[in-house]
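Below is a slice of the complex: some chains, not all, each in place.
In order of appearance the chains are A, B and C, and numbering begins at 1 in each one.
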Amino acid sequence: MSTQPSRVLETFPNPQPERDYCIRIRIPEFTCLCPKTGQPDFAELTLEYVPEERCVELKSLKLYTWSFRDEGAFHEAVTNQILDDLVAATQPRFMRLTAVFNVRGGLYTSVVAEHRAPAWQAPQPVQLP
Amino acid sequence: MSTQPSRVLETFPNPQPERDYCIRIRIPEFTCLCPKTGQPDFAELTLEYVPEERCVELKSLKLYTWSFRDEGAFHEAVTNQILDDLVAATQPRFMRLTAVFNVRGGLYTSVVAEHRAPAWQAPQPVQLP
Amino acid sequence: MSTQPSRVLETFPNPQPERDYCIRIRIPEFTCLCPKTGQPDFAELTLEYVPEERCVELKSLKLYTWSFRDEGAFHEAVTNQILDDLVAATQPRFMRLTAVFNVRGGLYTSVVAEHRAPAWQAPQPVQLP
């Protein structure tokens, strides 16, 4: 596998497809460019998903994240785009992407977007005391 | 765009209107005047919303916030007014404003208000373990 | 308005009665006397309510709190009494009082009590991701 930035997302087979289980990946090193000013923007991404048949490969996810380093991207648009790419690659039962951007102009912005497979029913959560 | 305080709230088109996604903006530098004593009041605002067709522009939101610097405003009234102005400008599916005021007289006050579009149905939340 | 302790709770008109919004007031300086030993007790109160037609005035709330300084009061009884007084003064849609008492005999006690107007229906909470 290359060590160049890449938009290709590698996957591997879900080792336990009978179960609705959750994979959570925190990515503190996302950076892109502000499309208005060209200056760097920084964010911490959190990806949470319930896999169907494919899981996203970690190193490939890192190279994908890296590929935005020289791209201009608005907060709201880039969060939805990354979610769309990850959904296209893994076709998950459920996926949520949270992007917490660094302060700009004294304001702290975050964006959260979700995808749900049409046929998928979220299991009733068990809340232990 | 001006760098004067302004009550005008600029917006831009929602880049992903097919999705119910959440934008969250923390605004730690709100200040106005107490209408009884004329002394400065301070608060941290948090705005959370699900956009419909328009998103609020960040710099414009900052200038709007600044416009209260010389205004007298009661805690309960100003929180509801800011929410009303933001709803009028963006016509969101859902919007919540939380105002956490600094201590006065040994008491710590916060006010939280919400707006919901009549036709909007909140999606069933997916609670991942 | 006096600066003497007082059991009178002043109120003012709710500036936005069309909305079910929440006012939250933290009161870290409550003190009364233990009815068994006469020694001082200390607690932090938190008041949360959805106003109907009246909001509680902050300075008056502070003088009311002060009025317990020389009173004997059991933990469970005084929490319910303060809630009753606040309900009588403001007739809210919903009100909750939380009293977190300082440690006594190595035990940490808190009491939480709520009032709900009979006709009031709590709005379905919107849980943003």
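We adopt the following convention: a contact is a pair of C-beta atoms (placed from the backbone, for glycine too) under 8 Å apart; a residue touches a chain by one contact, two chains touch by 3 or more.
The model shown is predicted, which means the values in this text are computed figures rather than measured ones.
Copy number for the full complex in this structure file, with 3 chains shown: 10.
In the analysis below, only the chains that are shown with their structure count from here on.
Superposition angle, chain A onto chain C, using Cα atoms only: 145 degrees, a multiple of 5 between 0 and 180.
Counting the residue numbers used at the interface between chain B and chain C, under half appear in both copies, so the two copies meet with largely different residues. For the pair chain B and chain C, the distance between C-alpha centroids works out to 27 Å.
Put simply, the C-alpha centre of chain A and that of chain C have 44 angstrom between them. Across the assembly, chain B contributes 22, 24 as residues in contact with two or more other chains. Residues 14-16, 19-29, 51, 55, 58-59, 61-62, 124, 126-129 of chain C are the ones touching chain B in the complex. Remark: chain C residues 128-129 touch chain A in the complex. Considering their complex, residues 22, 24, 48, 50, 74-77, 79-80, 94, 96, 104-114, 116, 122, 125 of chain A touch chain B.
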